[in-house]
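Rather than the whole complex, this shows some of its chains in their spots.
Per-chain numbering from 1; labels A and B assigned in written order.
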Amino acid sequence: MEEILEQYSFDFNGAAPTIVAESRDELRITLGEFAGPLDLLLYLIRKEQANIFDIPIAKITNQYVLYIRLMKKLDFAVAADFIVMAATLIEIKSKMLLPREPSEESDEEIDDPRQELVDRLLEYEQYKSAAQMLYERTTVEQAIFQRGKIETDENNAEINASVFDLLNVFQKIVARHKDEVQMEIHREEISLADMMKNLKRRLFEFKELSVLAFFEEMHTKRELVTAFVAVLEIARAEGVRLTQSSTFADIILRTS
Amino acid sequence: METETETEIDIEIEPVIEKKSLRSPGELVAVVEALIFVADEPISAKLIAEILEEDRESISAAIDNLREEYEGRESGLQIREIAGGFQIATRTELHEDVRKFLKTRPSAKLSLASLETLAVIAYKQPVTVPEILEIRGVQSASAIKTLLEKRLIVTKGHKETVGRPMQYGTSKDFLIQFGLNDLSELPSIEDFEDLVG
């Protein structure tokens, strides 16, 4: 924990976390988000002013792990991809510690365990710069305005649809009339997987969902049981919250 | 509030005194043009003056200037005074060409009802009107008419059931407008599953 207390700041273009230990008992935190593990890694390398082609892997790995611990400690959900990268780093670090076989020593081109990571970082950094370029372009574009509505624009609100909209709309309709469609066309019972899929989709779309209303859509006892299990499963596994304002009140599923 | 005295030194050019306009007359005309252009409805000189924090006289002068300019060059557009405000519109003489364009422009734009109907037809084809009603829960007759007119759907023969209802499916134009090579490229629900996780 001592480590955390040394002046430690993560500051990235204002868009990412700033964690500053101001004193022994105060940790000032401004958290944003790194766009991904590679982003964090690049940041740490920059901060150390290290050469990307010769990454001080032990040091960077320690800092990376420290950062993730800090995030966890502060109860921030750490995406799995960040953990995967930590594992990769640790693996590279341990490979670097292995004594090289004598036969390899003469070899000019010794495989550097860091090489693959460096390649990924370099490629990633290009896209990161491209993203920056896009960002700047939007800033310019937002200073340009198109004409207001004129009579000849069709008066009714029209949708310039894409295939994605088509599917989206279709899904909505199906959801709206799921029961009827099922009874008349399929007749088969909905599986737990499908029920969860359905529930997830709606939860994702509406951010919250009345559990009661969801249960009321069920037609058979079996479906109801499946729905119930689905709700439990999702509440357990998917980072959603169940809230109830008072006893016997409706239970609301919310994405957190 | 400031007292706006009639400081008519030179209405034409000098943006009037105590407000100390930072805009040159040319700049004022330009920004007035931009505001009239972006407004959804005719915009009044008063409103323009408020936005720009200029006095009414300078704005009126700028608008006059702008109108003359539009008339001076043989523009395809005109500044119209309408309902107490100003708007940019195409010149009346050009209406024939404009109308022709509006008629022929390809458009995948659809009302929500049409889009829903199209979605059902795309995913369930061939499908009959009663079946669409069944799925959407609403009458779709006018949507189907629109889709036929836009040539996004075509008839696919009668269904051999009671009443032999007409079946509909998507057209070649549908594929083109939605950027698909064939119907198999239509995304399925599974394709977006992981986006919804």
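Basically, a contact is a pair of C-beta atoms (placed from the backbone, for glycine too) under 8 Å apart; a residue touches a chain by one contact, two chains touch by 3 or more.
Only a predicted model underlies this, so the values are computations on that prediction, with no experimental measurement involved.
**Q** Per chain type, how many copies make up the whole complex in this structure file?
**A** Formula for the entire complex, using the labels shown: A x1, B x2.
Operating definition for what follows: only the chains that are shown with their structure count from here on.
**Q** Suppose each chain is reduced to the average of its Cα coordinates; what separation in Å results between subunit A and subunit B?
**A** Centre-to-centre distance between subunit A and subunit B: 36 Å.
**Q** Which residues of subunit A touch subunit B in the complex?
**A** Going through subunit A, the ones touching subunit B are 145-150, 152, 154, 156-167, 169-171, 173-174, 176-177, 180-181, 184, 197, 200-201, 204.
**Q** Which part of subunit B faces subunit A closely enough to touch in the complex?
**A** Touching subunit A from subunit B are residues 34, 37-41, 87-89, 98, 102, 108-112, 115-116, 118-120, 122-123, 134-137, 178-180, 185-189, 191-193, 196-197.
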